[in-house]
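Mind looking over this structure? Questions follow.
Let's look at chain A:
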Amino acid sequence: MLVACSQSPQDKQGDAITTTQSWIATARMTGEAWQQGKLPDAYTEQTLIKSQQKIVQQNRSKVIPSPLSEQLQQTLRQMIADVQQHRRNTIASSLEKLSNEQHQLESLAKNRGVQR
Partner candidate 1 sequence: MLDHEMSRELHLELLLGKLVTDSRGDRLGRIEEVRAEEQAGEWVIVEYLVGFAAIVERLSAWNIGTALLQLLGARKLHHGHCVPWHKLDLSDPEHPRLTCTIAELQGL
Partner candidate 2 sequence: MDLIRDVLDNQIVDRNQRKMGKVDGIVVKLRDDRPPRLTYLETGATTLARRLHPRLHDWVANLASCWGAKQTKSLRIPWEKVRNVGIDVEVDIEAEQTSALAYEIWLREHLIKRIPGGQ
Partner candidate 3 sequence: MSKLFEIALGIITSIGGFLDVGAIATAAEAGSNFGFQLIWAIVLGTVCVVFLVEMSGRLAAVSKHTLADAIRERFGFNFYILPLIAEVIVDFLVLGAEIGGVCIALQLVTGVHFQWWALPVAFAIWLLLWKGTFGLIENGISLLGLVTLGFVVATFELRPALPALAKGLLPTVPHQDTAHYLFIAVSILGALISPYLFYFYSSGAVEDEWDESDLGVNRAVAGLGMGFGSIVSLGVLIVAAQVLHPQGIQVDSYEQAALMLTQTFGYWGFILFAASLGIACFGAALEVNLDTAYVTAQAFGWNWGENLHPKQAARFSSVYTVFVFLAALLMVIGTDPLQLTLFSMALTAVILPITIIPFLVLMNDPEYVGQHHNGWISNGVVIFTIALAFILAIVAIPLEIIGG
């Protein structure tokens, strides 16, 4: 985030969570739209890879507990593989997992008092 460096550690953590949420939402929306044939393959793959990188980048300070962050990475890797192999029917289960992880992160954010 643009204003990250001026903030307190709590704010920073909050920002990291918000940004992670934003990129998970991006990956999900991209995956869903691709499944429905609304997006070209190259763009989808690039965006998923970028989401994955951004999420790793945001989690350098380990704000997200490791089981959840590992799950997330696993899901995104699966999605990228699906897109690379044009498996429109199998991406559904990954999307479901991603939505699940999105909810977990949301409750985590709520517990820490991070608001969007």
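The set was built so that all candidates are chains of the complex that A comes from, given by their letters.
As a working rule, contacts are C-beta pairs under 8 Å (C-beta built on N, C-alpha and C of every residue); 3 or more make two chains touch, one makes a residue touch a chain; residues count from 1.
From a predicted model like this one, the values you see are computed outputs, not experimental measurements.
Asker: Counting any copy, say which of 1, 2 or 3 touches chain A in this complex.
Answerer: For chain A, the touching partner among the candidates is 3.
Asker: So in the complex, the part of chain A that touches candidate 3 is made up of which residues?
Answerer: That would be residues 1-6, 18-19, 21-22, 25-26, 28-30, 33, 36-43, 45-47, 50, 54, 115-116 of chain A.
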